[in-house]
Structures are given as structure tokens and as C-alpha cells.
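Right, one structure below, let's go through it.
Other chains dropped; remaining ones untouched in position.
Which chain is which? They are A, B and C, in the order written, and residues in each are numbered from 1.
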Amino acid sequence: MLGMAVLGCGRIGRLHAHNLARHAHVRLAAVYDLAPQAAAQCAAELGVRAAGSLEEIWADPAVHGVLIATSTDTHVALITAAVQAGKAVLCEKPVDLDLGRAQSCWREIAGAHPTVMLGFNRRFDPSFRALRERLHGGEIGRLELAIITSRDPQPPPAGYLRICGGLFRDMTIHDFDMARYLAGDIAAVQAVGANLVDPAIGALGDIDTCAITLRARSGALVQINNSRRSVYGYDQRLEVFGAGGMLQAGNRCATTVEASSAAHTAARDPVLDFFIERYTEAYRAELDAFVAAVEAGRPVSPDFADGVAALELAVAAGESLATGRTVEIGAAPR
Amino acid sequence: MLGMAVLGCGRIGRLHAHNLARHAHVRLAAVYDLAPQAAAQCAAELGVRAAGSLEEIWADPAVHGVLIATSTDTHVALITAAVQAGKAVLCEKPVDLDLGRAQSCWREIAGAHPTVMLGFNRRFDPSFRALRERLHGGEIGRLELAIITSRDPQPPPAGYLRICGGLFRDMTIHDFDMARYLAGDIAAVQAVGANLVDPAIGALGDIDTCAITLRARSGALVQINNSRRSVYGYDQRLEVFGAGGMLQAGNRCATTVEASSAAHTAARDPVLDFFIERYTEAYRAELDAFVAAVEAGRPVSPDFADGVAALELAVAAGESLATGRTVEIGAAPR
Amino acid sequence: MLGMAVLGCGRIGRLHAHNLARHAHVRLAAVYDLAPQAAAQCAAELGVRAAGSLEEIWADPAVHGVLIATSTDTHVALITAAVQAGKAVLCEKPVDLDLGRAQSCWREIAGAHPTVMLGFNRRFDPSFRALRERLHGGEIGRLELAIITSRDPQPPPAGYLRICGGLFRDMTIHDFDMARYLAGDIAAVQAVGANLVDPAIGALGDIDTCAITLRARSGALVQINNSRRSVYGYDQRLEVFGAGGMLQAGNRCATTVEASSAAHTAARDPVLDFFIERYTEAYRAELDAFVAAVEAGRPVSPDFADGVAALELAVAAGESLATGRTVEIGAAPR
């Protein structure tokens, strides 16, 4: 049994805590939150201990790993401390909003050959994973074109928008990682963005709609489109194309019911909304992968470098948006 | 060039007349209708002659074939006269409402080895035809189960309902023919019916909704369902099932557009409504098949015997509905 | 917390035991099987007690309810004993293969106003349930036609076929219950069957393919089709039709991936196979409904009478198959 602690008892932290509490190979040792009440409530729900301090967790030999689901600005410090305490880490994305800080974090901890997995949950969605396995298995030949569609149901609250680092670092970062998951390392980034959903987002200097083109080192082209608002639900789709054909992974609805009436035929439900519903199985599979890797002493994937690489693409996209130029990505010095 | 005349200038007659007028291998020689004005108008539209009498058509050596689209009660007399005049015949379904009259018509004309094709247009629908070819080509093995769904957009006018011979002979007859097209000769019929759409139909002693099971001589089971009213359009579907899998042929919509909104996702248009739109290609392919067979001196299909066989199933369904018993069909003495 | 015991540790019993062990409102007190080893293994998996005898369970005041997942021939005796011991019961379908025995069981226990729920799991499938709620909510008006498609991936083992009571009592019974769930009480049954899948089934005097028509008291017509073998997976679909349109609930695939190649486009995965995968959520929701009803002292649904009613339809279908006649169902003396 792997002893785990959860840091951060917000929505996503609680989700992970519940999954860990039910995991056959895990003993959830403690939960922690800066706000003691949040930790206490989550602990009560699950019948586990609310740690009084981080030091308590670092010092606990029964905690082999931590899941970091705190706010982004704390990730680097928590990853560093956890690694120094000898814990394996599963950290929610992104590593940090600042590429330099993320890179220097790695320089600091790399010597310890730490186990740090990044929470790019979409890699573990059964449909996306099956699509990728079939792609990499050669079913449609070498990848030539990929289209990644990702549209949130609605913008996050204003408070979050202000600190989230902008569309590319907060939302598109998932799609940058997905592009790398499908197409491998990226060589160049072109980004166009717009403020079409909510003027309040523009007032923050941010965008809410974007269209991005990536060129992979393999030669494949990847198109990403994002919107902060989708009235029909959380729109998450992939399409990959090659010499042998095309694979598409679509949205899931709550039921299979289709309705035909005088107005239309074969109408489906709105799609699953939001990430907790859409990626229920992905979050579980992500934990399974982390736990299995730690237990077996195998490398985790996606790892810290994947987190940095996705952040690098987000930064490049910001530069492309600002300059109108294609931004080349240096070859990864991995 | 095959010289053709069209008898009956109602909706379906005019459709055929227009198709014949444009057919590369046909010269439309004349149109005829009991109501001279109807014939005159149709003739004017197409720039052809309106025949003043049937005799004029029987006597015209430039007319090699006739298309009979008059009211059902005239079919037997017109087929007989046309055959006696040496014309090839393409006659709209059904042969007659009375099985005995249909059979005696055949006895009268059979000696002439006439060319009489029945207008079961659905056999020529590209999707239904492709499904049948794949079925008979062995793609799913021997047929075990078939489901035929056929629902009209709305009931015909009261005047027509009174003379149409009832649901089975007027509407289900297409499905009886489709069952034979897919499964071959039928051995037994079970029918259940109900008056659910319009009490006026019940007042005529007729039904507007039915569920029928056929057992084919091959052993396959066929289910038919009918309704006289479908608000989402003219619902025409096939499903066939065997040891190797399933083939389904669905409805067609006017466009491929799918709409996603807060209310639903992937909503299609209502389906094509009504038979003239739904079976546009089928009507053309039916004429092609007739013309090609006559030109080549090959037998037509579906032929008079197919028309009688479908009518026999309609009569048997009526008997089953009345008695609650399975009605066995004698082996066809063909 | 509701104390529960599971009787029968075969495939379906173990499934229920696992679900009960994880249920937030349940304490799984014990498991039992005629074969002590089966019980011991299941108990070990779940960290619960393997009961040495049924008496131990009847006598245990911490057991408030039992889930009966033993072979069908033991259901009546176990239901009776459980009710006499004051336990609530959730029993797998069917009540019994013999309608008389099922009815006399009820006469024996009815006085105790027992809580006996029947395990018609499909009623709890989220898609089927949503379809029914939308139907009963009036979305398409009064039900006129329903089509229930139910095809197993492959026939059960020969040993099971010999004791299962035949297609109607073993397999179609789910569809009879579904017909009642959608259309209410049934007034008449017509059945046609065939032995098309495996001659060994015919050699047992059984059929493996059927087409059934039901007439509901409401006037609605219901068509059921079954096969014991479906190469593309466990085929479970519903279609309901009324004056306002149509609702359909289709199959589910393991992923949403669709493949396009030179051979075909938009090809989906085979459908989920078999009931444990297809009805994962249904089995959980079924337990939820049972537990909630028992906790609240509310009536369970589907109840013993529903089990008897479905069995009555299976018996009637057998009679219709044998006689070729429509079999009328007496009004339920409930």
C-alpha cells in the first residue's frame, strides 16, 4: 500500500482525495489545506487525518507520495519541499506560470532523480488514449494533421481569471500537452487570439478565444482551437489524420438517448459538463498510472519535463500572439 | 428509344412522366388521364401529346410500353388491355385490392408471356438496394432477423382512406414486398393493429398503426412496424441481422447539418418528407431498370407475381388481425 | 447503515457483493454460497465474513436485507425463508421458472407485507431510465409503438441452457419487463421463434431467435426481437414512438473513437460486451434504489408482482409459440 497525502482541498483536491481513499493500492494518510476548515471537512468526509502543517506531512514516513492540488503559485515550493523530503509527487498542471521558475525548480531537484508526475489528466481519458494507441500503432500511418478542439462551458470566476496566467497557460496548456502526446516534440508555434466571449476578460488584457497552429519536429501540423464558453457543454475532441485515414474521438453525453420531433431528428443530450464529469475515468486512470509507476519504481509519464515543455509552448504562443510571428522552439536539452 | 405513354396524371403519374421525358432511352409519346384537363396540363408541361382516349394509345405502334399510375380499381383492366395491345407495362402498386381479381387477371394474360413490372419503388432506393446486395453477398451470413420501419408523415385524405383498401393493402404492401425482397418467400404471417392516430380512421373500420411478424421459408423472422403519422418526417428504415453482424439503412435528411445548443447536441434536420423527395433516386432507378429490361428482352423485376405475393401477405395479415391466429401462406405455385 | 448479506457467489453475486461493499449506506455483513470455497474466496476479496449456513444469516440481527443471486430453482425457497426471517430481499430474475410456484410463493409471504425487489437491472440503466422518464413526461405524447432489441453476444454454456427454462423465461424475461416498464400492463402476446444460431439449442427443444408482439392495455404495440448471438457485442436498444416523435436509446461503446479508412468511415468500436460492462451503472443504481427504499420504508420497484407479471408473459409467449395464436393476458388481480 502506498501512503499518500493530498495537499489542497479545493474541488480538484477533494476529487483526488476521494479517488485515493477508494484506491485498492493506496492508504490515504492525510489531507492538508492552508485553510484548516477545508482540510477538516475533507478529512471528515473520508475518515482520514487533517494534517496541521506541511512539516507534519514531510516528516511522516507513512506518506510515500503527495498529490499537489493547491494554487499554482505554490507548486514550485511544494514540489521542491516534497522532493527534498523524499516523497513522490503528482502535481496538478501547470508547474508554474513562469517558465524560468519552473526550469530552475528542476535544476534544484534534478540531482535527487525525483519522481514528479504532472496532472495532464486528458492523457488518461480512455477515448483519447485509445486514439493515440491506434495512431502510434500505425492504423492511419504517420501523423500528418491533428485538430484539437477544447472549449470550456463557461469562463472561470473573475478572481481566478486575474491570477490564472492567461488563456494559454491556464487552459490551452492542456492542448499543448495533448499536441505533444499525439505528435511528439514541437518545433514552431503560431497563435491568434481574440476577446469574443466576455469584455471583462479583455479588460484584464487576456483573450478567451484562440486558434493555434503547431509544427511538430516530425513534420505533422497540429491545429488547436479554444473558447472559454460553450453552451452545449464541455467540448473536448480530437482528430488525427494520416496516409491511412482518420481517427476521431468525440464528446460523451450523459445518456445515449436521441430524440426526433417536428423540429429535428437524432438530437443528443448536451455533452458532459464539466471536467469532473467528463474526465471521471481519466482521473482514476491517472492515479492508477502514478501508483503503479511508483510501486514498480518505473518512470512516471507525463513527467516534470513534459510540464515544462507545455509551459514553454504556452509562453511561445504568447510571444507569437504579441508579435504576429512564428516562434521557433529550441530542441529540448533533455 | 423506347416509346412510352403514361396513364394517369396525378401526383405520381406526373412524377413518372417528368422522369420519362428526360430519360435518355425513352421517347414519351403521350400522357392520358380520365380528366382531359389533367392530361392536357401535364402534356403542356412536357411538350408531349395528350391522348384523347386509351384506344389511341393501344393503337399507337410508337408506344411500346405504358406506365399505369391511375387509381387502383382500374389497374387490372388497364394491365389486361395493355398486354392485349402488346405493350410492356410498369404498373404502380397494388395490382388490385382483391386477391382473386389479381390472380384471375394473371390467368387471363399469362399466355401472352407479358412484360408486367410492379412499381415497388423502394427496391430501387440506393441504400436499400446496397443493403440487400451486401446481405445477399454474404457480408453478415444468412439472414436471421429483419426489422422494417415504415411510417408516413401523416394520414392520407379521408376520401382516399375510404377507397384505399385499408392499411395493409395500401401502405404495408410496400413492406410486405420489402420483406420478400430481403428474406424471400414468406411462410407465415402474424399481425396486430390499432387505431391510435386518428379516430376517423377507426370509424372507417381501419387501423393506422401495426406490428407484424413474418416467418420466411428460409427461417428468417421479419418484423414490420407502421404508423400513418410521423412528425419528424417520412420514416423509412431497414435493419438486417445474421451470424456475421448487422446492416442498417437509415433515413436521409435534406442536409448534413448538425446543430448543438444549450438544449441538445448533434441535432439533424427532420427526415425527407415525403415519398417524392425520399425516393427521387429510386423512381429514376426503377424506370432505368424497366427500360433496360424491356430493351434487352430480359424479365422485369419485381414482376406481376411479386405484386400478387405482396397482396397475398396483405390479405393474410387482415385475416390474422381478425382472428388472432398465425396465417400460413401456401407455397407459391409459380 | 443497512446490513446486507449476499447469497450466491457466482459472477453476478460477486458483482453485487463488490458494489455493496463499497456502498456508502451499506455494511456488507456476510456472503454465502452452497460451495464453501466460493464463499470463502469472495469473502476474502472483500474482507467480510463467509457465512457457514443460511441459518446463520437468518439469525443475524445485523443483516437487514439479503441479495439473492443463487440459481433460479432456489429463489422461491430463499425468498420465503428470508421474508420469514424478517429480511428485505433483492432477488435476481426470474422469481422461478414455474408461474404457479411463483404465485404460491407470494400467497405464502404476502401476509407479512414483505419487501421483495426483483433484479430487473435494465430499468436502472441511465439511458433507458432517461428515455422512460422523457416518455412518461410527455415529450412524444402517448406511447404508440415500442421496439425492444436485445441480443446476447453468444449463447450460454450447454449446461446452463439445459436448466435455464428456455429463451423466453431466461432471456426475453428482461424484455417483457422492459415492455411493462415502458408500456404498462400487457393485454396480449404473439410470439414467433426459430432455432437459427446453434442446432444444439434446437436439440434441447429450445429456440435462440425470436420476434414477439405485445399489445398493452393502453393500446400501444411493442415489438421485441432477440438473438442468442451477436458478433458485434451485446446489443441492447430501445425505440419508442408517439404522436410527438420518437426517442431511441442505443448501445454504448468502450470509447468514442471513430475510424475512417479506405474501407469505411466513422466506424465505432464493437459495443460493450457483456452485461457486467454494459450495465455497470445500472447495477449500482439498482442497489441505490433498493437501499434507499428500505431505509425510507418506501415500496420497492420492480417488486415481486412485477417478477410474476414478466414470468406470466414468458409463459404466454411459450403458449403462443406452440399454438400460433394470440394469447390474452388476464387483468392483473393486484
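Here, a residue touches a chain if its C-beta (ideal position, glycine included) is under 8 Å from a C-beta of that chain, and two chains touch if they have at least 3 such contacts.
From a predicted model like this one, the values you see are computed outputs, not experimental measurements.
Number of identical chains making up the complete complex in this structure, 3 of which are shown: 4.
The working rule: only the chains that are shown with their structure count from here on.
A comparison of C-alpha centroids places C closest to the centre of the full protein. When the CA atoms of chain A are superposed on chain B, the rotation angle comes to 180 degrees (nearest 5).
Here the spacing of chain B and chain C, counted between their Cα centres, is 41 Å. Residue numbers of chain B whose C-beta contacts span two or more other chains: 231-232. Per the touch definition, chain A reaches chain C in the complex via residues 22, 126-127, 130-131, 134, 139-140, 244-252, 254-262, 266. Chain B meets chain C in the complex at residues 142, 144-145, 147, 149, 151, 188, 190, 192, 194, 196-197, 209-213, 215, 219-223, 225, 227, 229-232, 235, 241, 243-246, 324-326. Across the interface of their complex, chain B is touched by residues 231-233, 251, 253, 259-271 of chain A.
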